[in-house]
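Dumping the structure here so I can ask a few things about it.
Note that this complex is displayed minus one protein chain, with the remaining chains in position.
Every chain is named by a letter (A, B and C) in the order it is written, and numbering of its residues begins at 1.
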Amino acid sequence: MIRTDLAMEAVEYAGQIPGVSVISDEVMPGLKRVRVTVETEEGERAVGKKRGIYVTLEAPDLAQGDVDLDEACSKALAAEITYMAGDALDGSILVVGLGNRQVTPDSLGPAVCDLVFVTRHMHEYAPDEIDQRIGVVSAIAPGVLGVTGIETGEIVSGVVESLKPSLVIAIDSLASRALERVRTTVQVANTGIAPGAGIGNKRKALDKESLGVPVLAIGVPLVVYASTIAQELMDTALKQAPIDRRMNDRLQKVLAGLNDVDGADMIVTPKEIDKVVQDLARIIADALNIALHRNLTLEETRRYMH
Amino acid sequence: MIRTDLAMEAVEYAGQIPGVSVISDEVMPGLKRVRVTVETEEGERAVGKKRGIYVTLEAPDLAQGDVDLDEACSKALAAEITYMAGDALDGSILVVGLGNRQVTPDSLGPAVCDLVFVTRHMHEYAPDEIDQRIGVVSAIAPGVLGVTGIETGEIVSGVVESLKPSLVIAIDSLASRALERVRTTVQVANTGIAPGAGIGNKRKALDKESLGVPVLAIGVPLVVYASTIAQELMDTALKQAPIDRRMNDRLQKVLAGLNDVDGADMIVTPKEIDKVVQDLARIIADALNIALHRNLTLEETRRYMH
Amino acid sequence: MIRTDLAMEAVEYAGQIPGVSVISDEVMPGLKRVRVTVETEEGERAVGKKRGIYVTLEAPDLAQGDVDLDEACSKALAAEITYMAGDALDGSILVVGLGNRQVTPDSLGPAVCDLVFVTRHMHEYAPDEIDQRIGVVSAIAPGVLGVTGIETGEIVSGVVESLKPSLVIAIDSLASRALERVRTTVQVANTGIAPGAGIGNKRKALDKESLGVPVLAIGVPLVVYASTIAQELMDTALKQAPIDRRMNDRLQKVLAGLNDVDGADMIVTPKEIDKVVQDLARIIADALNIALHRNLTLEETRRYMH
Partner (left out) sequence: MIRTDLAMEAVEYAGQIPGVSVISDEVMPGLKRVRVTVETEEGERAVGKKRGIYVTLEAPDLAQGDVDLDEACSKALAAEITYMAGDALDGSILVVGLGNRQVTPDSLGPAVCDLVFVTRHMHEYAPDEIDQRIGVVSAIAPGVLGVTGIETGEIVSGVVESLKPSLVIAIDSLASRALERVRTTVQVANTGIAPGAGIGNKRKALDKESLGVPVLAIGVPLVVYASTIAQELMDTALKQAPIDRRMNDRLQKVLAGLNDVDGADMIVTPKEIDKVVQDLARIIADALNIALHRNLTLEETRRYMH
């Protein structure tokens, strides 16, 4: 069993597993969809993921200027949200942008919040004026433990207590095991955010158990920890071959560099990470705006949002 | 009675008032302190402010590169916070940065949060390792109604419910009536934030009644609404003098321009508002770091914060 | 004669003037176009503007979320650029974003540079691969005197010397006399930028005389100096009416506040200036991308720019 935020990576490493079904198809050329369903306790143990549905949309060219592809991804993601949310979409939806606005690779959640069409206050203060096709949406970016001194879960559960939404949708930057998944993969799950997921170290789960309402989680891998890569290289080649001492020392040195250097986490990430975060935030926010305001066109949403 | 966030402006307009005491002194040349105490219900009605203490620090050269002056202001502010907070400083303090991070003149609160030394999580997760001279501080910037869809008060009361701090300190950008107070005046009060204060339109009070814990409020005027100036000009000159029609029309036109133009709020503010906000945030954060971590020097605080 | 960056404001104040023609029409409902042509030396003196063409596009609802209006404005602006530039569009175009990136109301020029499709290096380094429909465009944001220590004109003329473009297009934030023109008016002129224009105090002209190539200038009023408003109020009402001393003192005090306060320039500007700058930068960049890459659609341009 391998530690990863992506159910599909866990399955990939584990191979065929009883209690876990995997269905793949192609949404359009260049956009693949993988649906992993963990059905039993045995499946939970095998992949290290809670029972539920995990859908991954994968497109190597995502967020690279192919407008049609990006839009297709937003629509496919919106369809999954709609399916997973069910009737909860008729109620009030709280979008939670996890992560740290000031640490670029961890800022996807807050960036999505900035682009979601937020409407709860309009329904509250001007119920007669608002277009009734518009959903009831609120959004917060609670910050991270190191910045607020407060567990994200404590802030979110306080807000949920006070707002009583019918659904929470949490957005987060993820760490992946594989560089080819960085920036190219979007996962949505109906199981909430598990402890330890994401780029920061989130300690408490945001899920139905902790919050009392259903929680969807959307995440995109934006980094691979350098230490993960080092570990993986160690685990494969180095143990196997009988290599001589001098060579081994040199290798160890290179790999050691990939681990923590003086306490500073080293990550592998795209050089243009600032732009990558903006582009992906737009794709996810479009998906949310389609799913949560289902009777509006995206164009209408943008006009309203202005 | 005049509508203003500054008790001292209210008093200035009202003159000598029963139930309201006003004491002024000079902290150092160029830094004046005015302490307004509203003592009775009659005083409350006369100045439109709740019973409590309102201290204003005024320095025309504040945040202009005079390091000694800025530091003196931080220390004087820290002394007021210490006095008003009393024993509550021994407990857990929640700093709340009001306002909108994306609207520069309204971003003082969030900017202060970024500079406060936040420590609650260290006391929680590593109680044996933390220097016990360090206070217990957490900080959130909840965002504004138009961005989150949620009343600031709802978010804050949810968090207060869950954290049970002994004191809340709220920071906000204010609107003033007088341009000479913009950027040069810091007010701290032990009455919380009243409804309608600040640059955004905050609807619900953050105070002991609403949150169940004492609330200090720190604010700095950063704008004067253009409409306030227009109103003031109207109210004085124009009503008085018998001016001819053509002249009156022209005047009305100039003044009309100061009011809302097509729904866009026009404000009067320093051209260098981006820098002004940063400088004032540093002054206030220094005051908080002095008051909340009273056994550390500022230098130690900065080293820890890194 | 009145001091203003907008030819159309100068004309408005001056009335009918020999040597100056003014033609107005409506591009679409809500979008007015005024073309001022200063034809003679007499006209130059009368309006304080050099001989040339000054076109103003005016739309009270500009940059407020009306996608059709904004697009119509971009297209109308592109048409004027195309007309004024003539054959120079076949050569190499240098876009110059004037102003200070760190002072929000002065950051329009740099913001436009960030959104223009820059292609000169592609023609230079991969001439065989580049789509020949794409124009030859470069862009710099040289910074302001207070930040670089160098006159903007010195930097630009150095770059022009080295690049030898066929045309320079300069973009700048302007100061207006009238609040209703802030954010709602775009001016394009074929005379370059005159000394003293803009929000910062630009000292040297950027024009055909100083640079040796034709210079178009595009500007949008984003502020009115508070002192301008005070001056205007003084000049009209206050001189006229016999007002009593006490009243006069009070008025003078209000107006004094509008002038420089301790050396800090006070401006009147929209509260949401951060967003206003972004929206207008998009409108102007779209116009440039249409005019400079005339054989591409905007959609193609965006795809290329990614």
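Keep this in mind: contacts are C-beta pairs under 8 Å (C-beta built on N, C-alpha and C of every residue); 3 or more make two chains touch, one makes a residue touch a chain.
These figures come from a predicted structure and were not determined experimentally.
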Left-out chain, listing which of the shown chains it touches: A, B, C
Given C:Arg45, C:His121 or C:Arg294, the one touching the chain that is not displayed: C:His121
Chain not shown: contacting residue from B:Pro29, B:Gly65 or B:Pro127: B:Gly65
Sole contact to the chain not displayed, among B:Lys32, B:Lys75, B:Lys204 or B:Arg302: B:Arg302
Absent-chain interface as seen on subunit B, which is shown: 64-67, 299, 302-306
Positions on subunit C contacted by the hidden chain, ascending: 102, 113-114, 118-122, 137-143, 145-151, 154-155, 157-163
Where the missing chain touches subunit A, by residue: 60-61, 64, 102-106, 178-180, 182-184, 199, 223-224, 226, 229, 232-233, 236-238, 240-244, 247-248, 250-251, 254-255, 257-258, 261-262, 264-276
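One rule holds in what follows: only the chains that are shown with their structure count from here on.
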Cα-centroid distance, subunit A relative to subunit B, in whole angstrom: 37
